[in-house]
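Dropping the structure in here first, questions after.
Note that one protein chain is taken out, while the other chains of the complex remain in position.
Note that the chains are named A, B, C, D and E in the order they appear, and that numbering of residues resets to 1 at the start of each chain.
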Amino acid sequence: MRIAQCLKYLTSSSARNASTISSSLQEMQNRVVEASLTLIRERARLKGECVGAAGGAKASSCLLGVPLGHNSSFLQGPAFAPPRIREAIWCGSTNSTTEAGKELADPRVLTDVGDVPIQEMRDCGIRDELLMTTISDSVKLVMNESPLRPLILGGDHSITYPVVRAVTEQLGGPVDILHFDAHPDIYHAFEGNIYSHASSFARIMEAGHARRLLQVGVRSINKEGRDQIRKFGVELFEMRKFRKDREFLENLELGVGVKGVYVSIDCDCLDPAFAPGVSHIEPGGLSFRDVMNILQNLKGDIVAGDVVEFNPQRDTVDGMTAMVAAKLVRELAAKISK
Amino acid sequence: MRIAQCLKYLTSSSARNASTISSSLQEMQNRVVEASLTLIRERARLKGECVGAAGGAKASSCLLGVPLGHNSSFLQGPAFAPPRIREAIWCGSTNSTTEAGKELADPRVLTDVGDVPIQEMRDCGIRDELLMTTISDSVKLVMNESPLRPLILGGDHSITYPVVRAVTEQLGGPVDILHFDAHPDIYHAFEGNIYSHASSFARIMEAGHARRLLQVGVRSINKEGRDQIRKFGVELFEMRKFRKDREFLENLELGVGVKGVYVSIDCDCLDPAFAPGVSHIEPGGLSFRDVMNILQNLKGDIVAGDVVEFNPQRDTVDGMTAMVAAKLVRELAAKISK
Amino acid sequence: MRIAQCLKYLTSSSARNASTISSSLQEMQNRVVEASLTLIRERARLKGECVGAAGGAKASSCLLGVPLGHNSSFLQGPAFAPPRIREAIWCGSTNSTTEAGKELADPRVLTDVGDVPIQEMRDCGIRDELLMTTISDSVKLVMNESPLRPLILGGDHSITYPVVRAVTEQLGGPVDILHFDAHPDIYHAFEGNIYSHASSFARIMEAGHARRLLQVGVRSINKEGRDQIRKFGVELFEMRKFRKDREFLENLELGVGVKGVYVSIDCDCLDPAFAPGVSHIEPGGLSFRDVMNILQNLKGDIVAGDVVEFNPQRDTVDGMTAMVAAKLVRELAAKISK
Amino acid sequence: MRIAQCLKYLTSSSARNASTISSSLQEMQNRVVEASLTLIRERARLKGECVGAAGGAKASSCLLGVPLGHNSSFLQGPAFAPPRIREAIWCGSTNSTTEAGKELADPRVLTDVGDVPIQEMRDCGIRDELLMTTISDSVKLVMNESPLRPLILGGDHSITYPVVRAVTEQLGGPVDILHFDAHPDIYHAFEGNIYSHASSFARIMEAGHARRLLQVGVRSINKEGRDQIRKFGVELFEMRKFRKDREFLENLELGVGVKGVYVSIDCDCLDPAFAPGVSHIEPGGLSFRDVMNILQNLKGDIVAGDVVEFNPQRDTVDGMTAMVAAKLVRELAAKISK
Amino acid sequence: MRIAQCLKYLTSSSARNASTISSSLQEMQNRVVEASLTLIRERARLKGECVGAAGGAKASSCLLGVPLGHNSSFLQGPAFAPPRIREAIWCGSTNSTTEAGKELADPRVLTDVGDVPIQEMRDCGIRDELLMTTISDSVKLVMNESPLRPLILGGDHSITYPVVRAVTEQLGGPVDILHFDAHPDIYHAFEGNIYSHASSFARIMEAGHARRLLQVGVRSINKEGRDQIRKFGVELFEMRKFRKDREFLENLELGVGVKGVYVSIDCDCLDPAFAPGVSHIEPGGLSFRDVMNILQNLKGDIVAGDVVEFNPQRDTVDGMTAMVAAKLVRELAAKISK
Partner (left out) sequence: MRIAQCLKYLTSSSARNASTISSSLQEMQNRVVEASLTLIRERARLKGECVGAAGGAKASSCLLGVPLGHNSSFLQGPAFAPPRIREAIWCGSTNSTTEAGKELADPRVLTDVGDVPIQEMRDCGIRDELLMTTISDSVKLVMNESPLRPLILGGDHSITYPVVRAVTEQLGGPVDILHFDAHPDIYHAFEGNIYSHASSFARIMEAGHARRLLQVGVRSINKEGRDQIRKFGVELFEMRKFRKDREFLENLELGVGVKGVYVSIDCDCLDPAFAPGVSHIEPGGLSFRDVMNILQNLKGDIVAGDVVEFNPQRDTVDGMTAMVAAKLVRELAAKISK
C-alpha cells in the first residue's frame, strides 16, 4: 500500500517553503487523528448505551479492530483481518451461542465499536509512534464506557504493546498475561524495528506492564529469544514438552493481586492443520480444542484481550481460519463478559 | 454480519421507556454520522493541500471507498473490496505509471480519502436511507476540495445512485453516463428493495441525473429490463452485437452540453476469464483490452466515476481480479486527472 | 436447482381445466415414483444374488445413495456427495482392505444399489412428504433382500429420519442410536421446516424409534437444543468435556434388548482440519482417529447406518474430505458385515 | 469406481454352476436396464404433458444427462458433470432469460428427464455395448414425446455416437453436424477402444449418420487425424486459420435437404482461459463469444445436440466452467425450441 | 515426462547398424553417469571442506536430493519435491534454529550436495537398475567425506532401498530402521515392479540390511502385507492401537549392537489434515507432534535418513506440506548432527 506519498512529495517539494508546509501538514494530521478518535468515542457511547438499555452488566466485551499489518516481517495480510472475523462471527452456518451457553446477540455479552482507521492515517503520513498512541487512546475510549472491556481484532502482533499499555495505564497497574503463540515475540528489535510484531512482548516487559507472562504453544525460538525470556522471567511452555505441561495449563488461576488477566491469542499458536491462514506456518502446534481446554478452564478476571495474526490472504477458499479466529473471539468474549 | 442487534434490543426491550430510548439512540446515531463525515472532511482537506503543495492541477482524481455489499441479491463480498483494490494499485509487482505515462505517485494524479465507515454505521442501527445520504454527503465533501474529483471504490452497484446524485447536485445539472456492465441494473426494484444493486440506474434515470446513459457489455437482460430501457431511452450495447458496435464505441465523445461524463465500471462487464472475482459470473463478456480501448479513446471531461462489484471472496488465490480492478481504477484516474 | 417449474406452470395455467391437469399430474408422479422404486428393487435383487453366489453372509452392508440437500439451512452441496464418496471408496490411491482386514471387493462385505433419484423426483413436482416416504420405501427394499443391511450415503442429515423410520418399522421395534455430530439436530423445526436437517432427531425421538440416543462431538448447541435434549433424555457428550468422556466412549456396548444399533455419522463431527468439506464449519471437533477408536471398539449388532453432510463443493481440490467420508463408510461397512 | 466386482465374483466363483449363474445374472441385468428405461419413459411422459399443458410448441428442448466418463483416455471427471450443469443453469446469480429473450422457466422452452443411470448399470456388470444401446434407447424415448428434442448433458464425448445414432434412426436419415472441439475425435480407435471419446466421429461417419461434418476450434490433431478427415470428407476449421474463417462460420446455414442439424459442443473448444474445467487443456482456443457468434447466427432446424466434456474436478472453486457449460446449454436450448 | 524417446528411436531405426548404435549409446550413457557422479563428488568435497573450516564435527547431516517419482503406483509428483523442500527449509517465515536449539546455518549441522540428476539420466535412456546403482554410489560419495551423513530428500519411497543398501555396505553391516508410514511398503512386487515404492522394504529385509524394522503409523495394509511382515519379523505399530503403543514409542532406544539407526519418514505417516500434499491420502494418521515426540526422544546414533513422498502437486496453495516436510528434515538433521 502507498505510504505517505503526500508526505514525501511535500517534504521533497521546492514549490513552497518547506517548514511552512511541514507544520501545516502536522496540524492537519492532528485534526485527522482527533476526528478518528471522536468517531470511536461516539460509537463507544452508543454501544455503552445499548448495554445499559439491555439491563447492564458487570463486564461486557467490546470489539475494536486494529487493521495494522506493516510491522510484520514477512507478510502483511493481517491488516485485512478484522472485517473477515466479524463476518465469520455472525456467519449463517452457525448459531450465536457460545459453547457454555452465552448468547452473543445480547449486547451485554458482545458489542463492537468498529476499526481504528489505521490505513487512512498511514496514508496521511502519520508515523508509527503516533499510530501506536492513537491505538492506545482508542482502547482507553472503549474502557471509559463502563462496563465495556476491549477485545481487540488484529492486525499483526505489534498491536498488543499499545493495547496492553493502555489497559494497564487505565487500570493503574500491571496485569498477568496469558499468551498463546508459536513464537515468543520478544526480540529486542527485529530488523531494527522496535515496534515489530516480533518485539511486542519485549516492550511490554521492559515497561513493567505484566507481572507474569505465560507463553503457551512456542515451537520456534532462537538463542536471543531464550536469553530475553530468562532476562524477563517469562514462563515458557514449549510444544515439545506440552504433553507434560497439559494438566498444569488446563488448571490455571491468574490475575489475583494485580489488575486482572490479559489474554493474547496469536492464531499461529495452533497447528497449521487447524489454522492454515497465518503468515508464519510452523508445524507441531496446539489443536483448537487444546486452546479451548486452557481458556475455558482459566480462573481469573479477564480485563481485555486480543486475537491477532489471522491472515485472510493465506486462508482456505471457504475461510476455515476465519471461522477459527471468530470462535476464538466468541469464546474469549464469553470469558470476559459477566 | 450482525446488523443492528443493538437496535433490535433497544426497540424490543421493556427495560426502559421505548420512546426515550429511541430518541436518544437517534441522537447518538446522528453524532456517529457527523463524526464520520468530519473524518472524511479532514482527510479531504489534507489531500487537497497535498495537491496544491505539489503545484496544483485542473482536475485530480481522489479515491473514496464505499464498502457496502448488503444491497446485493446474491453475494455480499464486494463490501470487502476497497482495501484489496488499494493494495493492488500499489502492488510491488508493477510500477506506478499508467499506460499513457501518467505518474500515480504524484498527488496531482491520485489521492485517497479512505472509506465511508459503512459497516460501523450499519452496526449502529443506521438505516439505508441515511446511509445513502451519508454516501452522497461524503462525495460532496471530496468535491468541495477543488480540484479533487471523486473516484469511488465499491462496494456493490447500489452505491452508484447516491454518488451520481451527489455529483449532479454539486455540479448543478445532469451528466452523460458511460456504464460498463453485464446487466442493465435497471429493475424498478429487486425483491422489493428500491436501493438494490439491480435498480440503481432506474433511480438515476427517474431523477433525471443523466442526459444519456450508454450501457456496454450487457448480456443478461430480461423482459422487464428491456421495457425499462425503452422507457428511459437508454442506449444499449449488447455483447451479442459487440463486433458490429466496436468501432462506434472506440470513438465516443460524451458530456458536451451537460456537466460532463460519469464512468461507472461494474467488473462483471468483463468476461469471467478476465475477472473471475465477481458475484455474478456471466460468460461471454468484454476482454480487458476491449474496455481499455473504449475508455482510453473516450473524449470528454470525466467529472467522477466508480469501479464496483469486485468480490474478493471469489477472486483467484493470487488476486488476479484485484489487479484487474486496480488497473481499471488506475486508467480511469489517468482519464480524470489533468 | 429448478424445483417443479412444471408444477407451477400447470397449476397457474388457464390453458386447460385445472383439476383435470392436477389429477393427471399426480397420477404421472405416482408412476415416476413407482418406476424409481422398481429400479431399486431390481438392483437390490441382483446384488442380493451376488452375495448369495459368493457364499452368503449373516449380514452384508449395502450402499444406498440419497442425494438430497434441500433441507439444509445453509448450503445444499451434500446433494452432490454420493457419487464422490463412491469414487473415493474405490480410489486407486489406496487398497480395498479395511483396517481390521476385511476385503471390500467381496460382495459379502459391501454391495451397492445406487441412488434414490431425488433430484429427478423433485423436478417432477414431487413434494417432501412423498420424497420422505420414497426414501423409507427404498430402504425397506434393500432390507427385503436378506442379508443386505442399508448403509446410506447422504445427502444432508434430514434423511436420517426416514431411514431410521424404515429400519425400525422393518425390524419391528426401536434401536439404540450412536450419533456423531457437531450439532444435536434436534430443533422442533428450523425456519418452519419440520423435515429440516436440524430437526431429524426430534422426529426420531417423538416417534419412539430410538431407545437410547448418544450424541458425540457436539459443540454448537443453544438453549432450545438443551431443552429438547432434556425432554427426550438424550445422552449428550460435548467436545468441551471430551477428555473426560473418552474412556467411556471407547468402550461402548449398545443395542442389547432392542433391535440393534444404528450409527449416524455427520462428517462435521470431525474438526474442520480433518474434514473441511462440510457446510457448517465448527472448530474444535473430533480427530478422525477419535471417531475410529469409538467406532472400532463399539460392541453391538449394527443393523444400519449413514454417513451424511459431506459437501463436495467445500472440499479441498484433491478431495481430502471425500477420502475421509469414504473411509468412514468403509470402516462402518466392516462393522456391519459379518 | 468399482466396475462389476459382482460380475468378477460370480464368474470366477466355483460355489455354483457357472453357466446357471451367468444366465441368471444376464436376466437380472436385463431387468435393471428395462427398469431404467421405464423410469425415463415415465419422466418423459410427465414432461411432455407439461409442455402440452403450457400450450404446446413446435420444438421443445429436453435435457437428458448421460454421466459416463470411463471412455476417456485421461481423466474421468465428466461423469460428475450433469448435476453440476443443472445447478448452474438455475443458479441464483443470473436470471432465466436467454440472450435473445427466451424464458427458460417456460416448459415449452426447456424441460428435463434426468439422467440415464450409467454408473449403477456399470456396477451391475453391464458392458459397454449394452450401455451404448441403452443411451440410444433413452434418446428415442425422449423423442417419442413430441415436441421434445433431446439436449444431452455429458459425460465424455463417447456418448455422441449413440445419441446421433438414435436421432438419425428415429428421424429416418442423416443430419448435418456442427461440432465444436479442440480435437477431431476421429481416431479409428484409441488404445484399442472403438467406443473411446476420441473415436466417436469415426463411428458416426462410418455409419453414414452425417451428411456434412463441420469441426470448429481444432488445434490438436496428428497424422492419423488428418488422414481420417480426408477419408470422411470432414470440413475442418483449425484455430490457426480462425481469423480467416470467422466470417464464413458466423454465417452458416445447415441441415437443408437432410433431417436437420445436430450441434455437439465439447467444452474444450474454448480456450482454457474461458473453460478451465476440462480434462484436456489445449491453449489457443475459441472465446466464449466466438462460439456464441457462430451458434446464434446459425440458420437451420436443430433437431438435437449435446454439451460434453465439462470436468467438475478441474473447475475453479467457484464453478466458472459450470456456468460456461450451463450457458452453452441455455443458448443451445434457445436455438432448438420454437 | 518423455522417457528415452532417443533410445526407442535408435533401437527401432534401420538407418545404421543396430548393434553399433547400441554399444555407442551405452558408452555415452556411462559417460553421462560418470559425469553425474563427478559433479556430486566435487560438491561433497567442497561441503566437507566447509564443515572442516567451521571447526569440524563428529557427525554432520548433508542433504542429497533424489527427484525420482516413476516408481509410484498412483501419482509421480514426488519427483518435484527436493527443490520445494529446500526452499521451505530456508523460508523467510521462520528462523533457522531447531526446536532444541541447533543452528542450521552452521555447516557443521547441515550442508547440501544437491540432486542426483535422475530425470536427465532417464531421458538419456538409462534404465532403473543403473539408476538405483547411481543413487547408491551418490550416497557413498557423500559418506566418503567424513563427517558428512546423508539425509535424503525424496522422491518416492522406492529410493530408500538403494540408499539403505549404500549405507550398510559403506558401514559394513546392518542397521536398525525406524520407519514412519501409513503403509508397510513391503509387497514382494507391485504390478510386477520389484523396485516399486510399495516394495522397498521387502528388498531391504531380503538383503539383510536391517536387524530390526519398526513401522509406525500404518493404517493401510492387506493380507499380503501382513504375511510379509510376519515373514520378515517386522515390528508393526498400527494406528488403530496407537493410544496403547504411544508410551513405548516415545521411549525408543535403537541401533546398539549394529551400525546405528536409519530413520525413514514417509510424509503420509501424518494424517492428511497435517500433510495434505501426499499422493496417498489415508485418514487417521499421526499428528505432527506425535512424530516429533517419537523422534526427539529416540536414543541412538542416526547414521542416515530420508524424508520421502511429499508431493508438491497436491500441496495447499501456500505450501503447508512443504513446510511440514522441511521441518521433518530440520529436526532429523538436528538428531543426526553432533
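Assume a contact is a pair of C-beta atoms (placed from the backbone, for glycine too) under 8 Å apart; a residue touches a chain by one contact, two chains touch by 3 or more.
None of the values given here were measured: they were computed from a predicted structure.
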item: Among shown chains, those touching the left-out chain; value: B, D, E
item: Hidden-chain contact residue, picked from the options D:P82, D:P174, D:G255 or D:P272; value: D:P272
item: Selected from D:S24, D:T133, D:S220 or D:Q296 as touching the chain missing from the view; value: D:S220
item: Where the unshown chain meets chain D, residue by residue; value: 73-75, 219-223, 226, 238-240, 242-243, 271-273, 276, 279-285, 287, 314, 316
item: Chain B, residues in touch with the chain not shown (by the definition above); value: 92-97, 99-101, 103, 271, 273-274, 287-289, 292-293, 296, 316, 318-320, 323-324, 327
item: Residues belonging to chain E that touch the chain removed from view; value: 1-2, 5-6, 9-10, 13, 15-16, 21, 24-25, 28-29, 31-32, 35-36, 38-39, 41-43, 45-47, 49-50, 53-55, 67, 79-80, 83-84, 86-87, 89-90, 105-107, 111-115, 117, 119-120, 123-124, 313, 317, 319
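By our rule, only the chains that are shown with their structure count from here on.
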item: Common touching chains of chain C and chain A; value: E
item: Listed chain pair C-D, A-B or A-C that repeats interface A-E [over half of contact pairs the same by residue number]; value: A-C
item: Inter-centroid spacing, chain D versus chain C (mean Cα positions, whole Å); value: 32
item: For chain B paired with chain D, centre-to-centre distance based on mean C-alpha positions, whole Å; value: 43
item: Chain D: positions in contact with at least two other chains; value: 317, 319
item: Touching pairs among all chains present in the structure; value: A-B, A-C, A-E, B-D, C-D, C-E
